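Note that one protein chain is taken out, while the other chains of the complex remain in position.
Per-chain residue numbering starts at 1, and chain names A, B and C are given in the order in which the chains are listed.
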Amino acid sequence: MLQPYEKEKPLLQIKGLQKYFPINNSFGKTVSHVKAVNNVTFELYEKETLGIVGESGCGKSTMGRTILRLTEPTAGEALYKGQNIFKFDDKKFLSVRKDLQMVFQDPHSSLNPKKRIGFSIEEPMKIQNIGTKNERTEIAMDLLNKVGLRADQYYRYPHEFSGGQRQRIGLARAMAVNPKIIICDEPVSALDVSIQSQVINLLQELQEEFKQSYLFIAHDLSVVRHIAHRIGVMYLGNIVELATTDELFKNPLHPYSQALLSAVPIPNPTVKKTRIIINGDVPSPTNLPSGCVFHTRCPHAMDRCKVEVPQLTKVAPGHTVACHLYE
Amino acid sequence: MVFALLGISVPSFLLGLLLMLLFSVNLGWLPVAGYKPLSAGLLIHLKFLLLPAITLGAIQAALIARMTRSSMLDILSMNYIKTAHAKGVKERTVVYKHALRNAFIPILTVMGQTFGTLIAGAIVVEVVFNIPGIGQLIINSVSRRDYAVIQGTVLLIAVSYVFVNLIVDLLYGVIDPRIRLNRK
Amino acid sequence: MSSTHLLEVNNLKTTFSTEKGPITAVDDVTFIVKAGEVLGIVGESGCGKSVTSESIMRLLNERSTKYEGEVLFEGENLLHLDNKEMRNIRGNKVSMIFQDPMTSLNPSQTIGHQIAEVIILHQKLKRKEAYKRAEEMLRLTGIPSPEKRIHEYPHEISGGMRQRVLIAIALACKPNLLIADEPTTALDVTIQAQILDLINDLRDEMNMGVIMITHDLGVVAEVCQRVVVMYLGQVIEESDVEELFSRPLHPYTRGLLQSIPQLDGDRSQKLHVIEGIVPSLYEVPKGCRFAPRCSFADELCLSESPTLENVNKNQKVRCWHYEKIMQKELSC
Partner (left out) sequence: MNTINEVIIKSDTLSQNKKELSIERRALFIRRVLANKMIVTGGVILFFISLIALFAPVITQFSPYELESTNRLKAPSATHWFGTDNFGRDIFSRVVYGARVSLVIGISVALITAVIGLFLGLYSAYYRKLDHVLMRFADGLMAFPSILLAIAIMAVMGPKAINVVIALVIVESPVVARVVRSAALVIKEQTYIEAMKAQGASAWRIIWGHIAPNILPSLIVQITYVFSVSMIIEAALSFLGAGIPAPSPSWGNILFDGKSVIYSAWWMTVFPGAFLLLAVLSSNLLGDGIRDLLDPHSNKANK
């Protein structure tokens, strides 16, 4: 169930985040860029879950990885406790990593197959120099219990677990250093429906107990709606709309959000809704459309959209949208 | 595949010696060693080349057979082979038209690499069969410590090896549309 | 009676021989598909839904697979046909599209070639005519400028486009039955909406029967008329789509429906959870296969296997206690 969050205390502020990957020709000269993340600005509050939704290739995963500096950002700032962590050197950033953890999508490759799971859970503590060997073992066993596994499974190898169980182990590893923020990159999308609900509930229980914030990246709107306080909608590297969950579902403003929401199949055959089908495919992130990135597929596109980039503007309290229709 | 494993395990000079023992010494069908140029007559020329050629070729054949087999098995487990079966395509057509071309890419790589093995094998085989080729030349210059000749021959072989691999790289584009450059 | 049903699967059982011994991936599966109808087969991974579809097409490795039961297509048992007769059915009267559009097309052949191949094979058209038809099929599936596309290779087009090409291949010979195995799982929701619409339109146009295999109950609710729910190789419930969602009978179906977060669901409630995990096919539980995870299970469930019972005209269920569950459901 959803717990209230601290609306006044932004824990992490992302400003104008950009990540371009260079494309080199065979002589090593950069000829163009994959513009994976273009312009991302948001705030994450204490104890909050912020959902980021978008389709494959919209840059949501790259965004998460860039915040953790798994790949260096091209431009932008990330203020954590008021300090720009993108400016930190490796040594200083290591202390930030303790507070910023990540959970990955693929439960099968996110654990080292040659390491006992207890070892995998302890490793973050070892890197951060937390506790003695015995204390770490104690914490790891405790965490195994917390995520619904048994302490005596400590010495087992990943291949002895199912996908859902491995995802729990991944979660335990992220929790081991008691972080403030966990970036969840599609944590349930590789799981079966009945297992998915187990992990979602676990995520919520852990948040209740340990009071972290989640940046919850996913493509499944119904999952995000269930877990997130606020949702940002991403398209081609841009956040096009950001609103509280209820507001977004009641009143989606951006034409892309509207199409996305209407495209989700509803498991109720008596509801016959009209879908907004947007035609065509997502353009290549190497050759971004001019102006508004969505204008090539937008049913409401105007001449202005082709030339002028819309900025995120506040249309209601806690509801911003980047679209010329609402300026 | 026992044949293939045996094939890659037998050193070329040993195979040459054993073939010589069987076909020349015991059966007396072919000359033991030496070389006669084409001017001595085509049949005689070929008679002298037959055993060295088999010796060199057998090992390459085993290598390529091994590679072809594993590559084909990889490709036959691909999804698009299932699509072809679901279309009602005949098994033969699936194997020859859908699978073989895609399986050929790694085989081609091996062929390029084995060209080097082939040249190296030629050095040894020439010594076994007393053929006055570039291999003999290298061996003789090694024993005479004639560094200039060694340098020259080694460079010649390396250049031809690189050239063959260049051709292999170009052939990739013919076989695999994904690496064809600048189609648009 | 077989004349009324396009496809009738009776007590299908598919057994694989593996290193660790034989496993039965599909056990006693029975259902029918009528012309012009979409039958959904739902279940989680490992429930045997894909094996069922590949058994109908007999696409599984002949040497290690044993089929039992009947697959009657227009009254003819496909399991008894010889290979040549079966090939004439595949891609012609029964077609299939697969989950992963990225790897289901041959990378070294042009799109046109791959569509034309099936047309030449079954309709004995000339090459040129077949390419013309291929172009038409591409247009029908909504691909812009098909005359250019037929000369392109699969790596040059997007995932959504590739799925359209696969649909074009499947529908090129106007099949009577289309089996779609998770056709939209690998696609984004907006592309999924396009593809589902396309399949629905083409079904109307060609009056074909469709088997839609999916794990997504949302997709089921949107496109299917009837639904078969599978668990660990067995059909555990079969019903009309409305009834399945309004009055699910099997505890597994109920659990599944309650465990998915819904767009209009109550967010203050925790999600329902089906405890435990799906057991492996090597260790199928005794009795009812769902019993170890079922909150209603008693001695009977753990010792004896229930059969698929007719509840009413439209609903069948494999559960010892469905009546009790039904009454509880009705009382509250």
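As a working rule, a residue touches a chain if its C-beta (ideal position, glycine included) is under 8 Å from a C-beta of that chain, and two chains touch if they have at least 3 such contacts.
These numbers were taken from a predicted model, which means no experiment stands behind them.
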| task | For the chain that's been dropped from view, list the shown partners it touches. | result | A, B
| request: Can you work out which residue in A:S32, A:Q83 or A:N112 touches the chain that's missing from view? | output: A:N112
| field | Full-complex contact with the absent chain, from B:N79, B:T93 or B:T117 | value | B:T117
| Which one touches the absent chain: A:I127, A:V271, A:M302 or A:L325? | A:I127
| query | What residue numbers in chain B mark contact with the hidden partner chain? | reply | 1, 5-6, 8-14, 17-18, 20-21, 25, 32, 69-70, 73-74, 77, 116-117, 119-121, 123-124, 127-128, 138-139, 141-143, 145, 147, 150, 154, 157-158, 161-162
| remark: Across the whole complex, the chain not displayed is touched by chain A residues 65, 68, 70, 90, 93-94, 97, 101-102, 104-106, 109-115, 120, 123-124, 127-128, 134, 137-138, 141, 151-152, 154-156, 170, 173
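Assume only the chains that are shown with their structure count from here on.
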| So that we know how the chains sit together, what is the shape of their touch graph: line, ring, star, complete or other? | line
| Could you state the distance in Å from the CA-based centre of chain A to that of chain B? | 53
| query | Between chain A and chain C, what is the gap in Å from one C-alpha centre to the other? | reply | 32
| note | Counting only contacts in the complex, chain C reaches chain A at residues 44-45, 158, 160-161, 188-194, 196-197, 215-222, 241-242, 245-246, 255-257, 259-265, 267-274, 277-278
| note | Listed in rising order, chain A residues that touch chain C in their complex are 1-2, 55-56, 162, 164-165, 192-198, 200-201, 204, 219, 221-223, 225-227, 245, 249, 259-270, 275, 277-279, 281-282
| remark: In the complex, the residues of chain C that touch chain B are 57, 59, 83, 86-92, 95-96, 98, 100, 103-109, 117-118, 121-122, 153, 155-156, 166, 169-170
